[in-house]
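Note that one protein chain of the assembly has been removed; the remaining protein chains are unaltered in position.
Here the chain labels run A, B and C in written order, and each chain numbers its own residues starting at 1.
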Amino acid sequence: MPEQYKSTTDLERAPVIEPGHTFGTVTEKISAIVLTRPASNGWFIGFGLFFMLTMMMLFAIGYLFLKGIGIWGVTIPIGWGFAIVNFVWWIGIGHAGTLISAILLLLRQSWRNSINRFAEAMTLFAVAAAGIFPAIHVGRPWLAYWLFPYPNTMRVWPQFRSPLMWDVFAVSTYATISALFWFTGLIPDFATLRDRSEKRWVKMVYGMLSFGWRGSARHWHRYETMYLLLAGLATPLVLSVHTVVSFDFAVGIVPGWHTTIFPPYFVAGAIYSGFAMVLMLAIPIRKIYGLEDFITERHLQNSAKVMLATGLIVAYGYGVEAFMGWYGGDRYDAFTLWNRLHGPYAPEYWALLICNILIPQVLWIRRLRTSPIALFFISGVILVGMWLERFIIVVVSLHRDFLTSSWGMYYPTRWDWMTYIGTIGMFLAAMFLFLRLLPAISIFEMRTLLPEAEVKE
Amino acid sequence: MSQIFHRSTNTLSRATIFGAVFIVAALIWVGYAIQGSPYVTYAGVRKPQPVPFSHQHHVTGLGIDCRYCHTSVETSSFAGIPPTKTCMNCHSQIWTNAALLEPVRASYRSGESLQWTRVNALPDFVFFNHSIHVTKGVGCNTCHGPVDTMPLMYQQESLQMEWCLGCHRDPGKNLRPRDQVFNMRYLPPATGNPVQVDGRSFTDQDSLGAYLITKYRVRVGKLKTSDGQTSVGDITSCSTCHR
Amino acid sequence: MKRDPIYGIMAEFDSAQALVDAARKTHEAGYKKIDAYSPFPVEGLAEEIGFHHDEVPLVVLIGGLIGGVTGYLMQYWMSAVDYPLNIGGKPPHSWPAFIVITFEMTILFAGISAVLGMLALNGLPMPYHPVFNVPRFAFASKDRFFLIVFSSDKKYNPVETRRFMEGLNPRSVSEVPS
Partner (left out) sequence: MNQDEFVQISKREEVCPGKKGKLDLDAVRAEIDKAAKHGPEYWRSLEELAGNPEFQDALKREFPKGASEWLDSVSRRGFLKVMGASLGLAGMTACVKLPNEPIVPYVRQPENVIPGRAMYYATAHTLGGYANPLLVESHLGRPTKIEGNDKHHGSLGGTDIFAQASILGMYDPDRSQSVVSMGDQRSYAAFLSAIRGPLSAQKALQGAGIRILTTTISSPTLADQLRALLKVYPQAKWHVYEPVNRDNVLEGAKMAFGQPVETRYDFAKADVIVSLDADFLYGGFPGNVRYIRDFASRRDPDLGQMNRLYVIESTPSATGAKADHRFPMRASEIERFAQALSSHLPINAPTGGVAGDNPGFSAAIVQDLLSHRGSSIVIAGDHQPASVHAFAHAVNQALGNVGKTVFYTDPVGANPVNQSESLKDLASDVQAGKVDLLIILGGNPAYDAPADVNFAEVLKGGKAQLRVHYGLYQDETAELCQWHVNATHELESWGDARAFDGTVSIIQPLIAPLYNAKSPIEFVSTLSGQPDASGYDLVRAYWQKQHTGADFEQFWRQSLHDGWIEGTTYQPKSVAAKNDHIGWKSTTDTAIELNIRRDPTIWDGQFSNNGWLQELPKPMSKLTWDNAVQIGPKMAERLHLASKDVVELELNGKKVEGAVWIQAGHPDNSITVTLGYGRRGAGRVGTGQGFNAYELRTSGTPWIASGVQIRKTGATYELASTQGMQSMDTPDGGHRPLVRETSLEEYKKEPGFAREEEVPQGLTLYPRYEYEKEQYAWGMAIDLNRCTGCNNCILACQSENNIAVVGKEQTLLGRHMHWLRVDAYYQGDRDNPKAFFQPVPCMHCENAPCEVVCPVGATSHSSEGLNDMVYNRCVGTRYCSNNCPYKVRRFNFLLFQDWDTAQYKMMRNPDVSVRSRGVMEKCSYCVQRINEHRIDAETASVREGKEIGIGEDLQSACQQSCPAEAIIFGNINDPNSKVSQWKAKARNYSLLGELNTRPRTTYLAEVRNPNPELES
């Protein structure tokens, strides 16, 4: 990969890996986090806190099963509330990982190598968090398995015209593929850990996980083909997932849902929030574990640029929506637009515009693009913005649809909030475990970035 | 570095991965099997009853017609369970002091009902109507089985939705002439056992079924689209049984 | 069958370049049953030891096709054959609505067969392997590069081969007990 190699000497741009590293140093530095370095108090405190939040979520869900969906704010006409908002939000976040590993791999963006590992992990945990909601938001969750086509004595099958069925398949496929992608990526590093670790049982664990990987040239060959193909498959998949999620709305006839622009701008929005989450995680991690050499300014910059670009696509989406609302001449769409701007939920809408369109524009400034603090906060703002976007789409479209007689209002209850915050806790708790147990950066791919990795024919 | 694992682990680990697929498949199959098993459906299970009433004795032995006890079977959704009075019609004359029948007499004296255990029970969200099935030529034993040979009553079929659909999708295979509905000994037509309807004689169920479907106006129509695709027919529409 | 006590002879190198060169030489010297080990995928190394194409793409293609066909047929059978319901005036066989799931199933099957195919073709999992008997091999997953000639090679001869490999100026040469 000569062009990347050059790029490290190119003074214009920051390198993807700071000079002076060898195979050995890279290996040691990264595997040390898992093997030798003791877990700090900070880790325990953080993990403990988020674990408690997870427990709170489980409590909220338990009570939900006991009493019924009525403990939430959902009602008629607003049949979907926080549950679906959070589902879409998490799924969106879950896009960055696969995107970074797959698409950037195909585009030969080798700078991805240092962030793809934990981006993928983040994807998995985000998808897991997302997966909770569709399962618990139904009226009779103990029957949710009816959404899978399995042979039954009723001789009835799922209804495949429903976007929810598409969702079931899209999301479960996405979860499976990203899990495989992530795991196969880990296999060579498991081997490294196996060979580095001292304790026998640790060796055995990593040994098993590594499947007995020994780095044979033939294996590497097949491995790389597989990895490339998987990337090739994951790319259309990742684009399809949020497209399908957007169908949940686009296929409906509710004004504010029934829009053809949804698929592209949902995908863009997903990447937008995904990268925001990546940065929010990467910035503290590189600081705490001293990985500035591997996650360099370059990574922050590129991520910022991606956010800027997708942010603009999202802005375009809003623009088109508004324009069609006005230009389409449909009295219901026109009202939906009016209602977003002036209705009871107008503050949320304006906040959304500020978070998703206005503030991110500062990323045009190079100094902010490279300042971790600034990026950290901007990412936070974007995540809030993207959550609001889903809130506007789900709730504000539903609460005033066709018949004025059946308009209503939506008020989330404490159970809504507990479940939502709980999933954030679960997500972060999982990240904490991940950092301690698995190499947060792909060791073998980092090796390939070193000059020594170069061979001449 | 020394070996961590023994040779055998290789085979072992591969077997595990390979086996997992089959284990999952097996689990699904087991679940399905249990759902259809008598444990769940009660098919063939004899339930405890206050009096060990023998249909075999009363139907085969004494030749009593179904409708003598199940009076409303032709006129109502509910076939009817005989009031104690019906038992006493005879048992005030015969077996007047059989110990077995004490509950019956007690009920008649005190005016307190016998409490039977329902044998052929459907869930509350299923609405079955006897009169229409009987009228359209579905025999008693088509669903209730050889009641005339049951010393103790039990449920013959699974009574699960797939079983109901089996007939609602193709009623022809179970229809018989109306005058044979209550005939427990009825045999479906076959060469050597022709069945007579309106002077015509049938020697196979298909032609008989086809004939009776039109004769008894059984609604097996399918709703067609303009390009000829068909969706559920009248009696497989959901609201036929669920309301 | 009884196993040969020696599995092969292994040489250790400390750079990818050295390994590649050594591999080329060994292969040109007529050793066919050889293998090379590196802590990361080294470009062209497989070709040097005479390994050119793998079959993973084919497996993926087949898997994908099976997935797609299964996906569509499943939907068709369930909604148009087994219990055709009139859903909101749409015909039982509403093909446009079936496309999404067909696509997802294609990806799912293709992806799974890619991973399983790779593992199967590589003969993984294989937690036990003779090369692990070499203590220095632990560095194969860090910063060392190894080349092995298997005892099963026709040209293999304990003495000859060992001398040949020492001629490749490796860091060290060792016998791999099986």
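Just so it is clear, a contact is a pair of C-beta atoms (placed from the backbone, for glycine too) under 8 Å apart; a residue touches a chain by one contact, two chains touch by 3 or more.
The model shown is predicted, which means the values in this text are computed figures rather than measured ones.
Which of A:D189, A:D401, A:D416 or A:E445 touches the hidden chain is settled by the complete complex: it is A:D401. For the chain missing from the display, the contacting residue among A:F190, A:F275, A:Y289 or A:F335 is A:F335, taking the whole complex into account. Touching the chain that is not shown, out of A:P19, A:G48, A:G79 or A:G328: A:G79 (per the contact rule at the top). Across A:I30, A:I69, A:V171 or A:L291, the single residue that touches the chain missing here is A:I69.
Although one chain is not displayed, chain C still touches it through residues 85-91, 94, 96. Where chain B meets the chain that is not shown, the touching residues are 35, 39-40, 42, 47, 72, 75-78, 80-85, 107-108, 110-118, 121, 123-125, 127, 129, 131-132, 135-136, 160-161, 178, 216-217, 219, 221-227, 229, 231-234, 237-240, 242-243. Think of the hidden chain as still there; on chain A it touches residues 65-71, 73-77, 79-80, 137-140, 142-144, 146-147, 152-154, 156-159, 161-165, 168, 248, 251-254, 331, 334-335, 338-339, 342-343, 398, 400-408.
Basically, only the chains that are shown with their structure count from here on.
Chain centres computed from CA atoms place B at the largest separation from chain A. Averaged C-alpha coordinates put the centre of chain A at 53 Å from the centre of chain B.
Per-chain Cα centroids separate chain A from chain C by 30 Å.
Looking at chain C, residues 83, 85, 119, 125-128, 132, 137-138 sit in touch with two or more other chains. In chain B, the residues touching two or more other chains are 1, 4-5, 10, 13, 165.
If you check the complex, the residues on chain C that touch chain A are 15-17, 20, 23, 35-46, 48-49, 51, 54, 56-57, 60, 64, 74-75, 78-79, 82-83, 85, 87-88, 90, 94, 97-98, 100-101, 103-105, 107-108, 110-112, 114-115, 117-119, 121-122, 124-129, 131-132, 137-143. On the chain A side of its complex with chain B, the touching residues are 150-156, 194-195, 200, 203-204, 207-208, 211-212. For chain A in complex with chain C, the touching residues are 22-24, 27, 149, 155-161, 165-166, 169-170, 173, 176-177, 180-181, 184, 188, 191-192, 194-196, 207-208, 211-226, 229-230, 233-234, 236-237, 240, 244, 247, 444-445, 447-448, 452-457.
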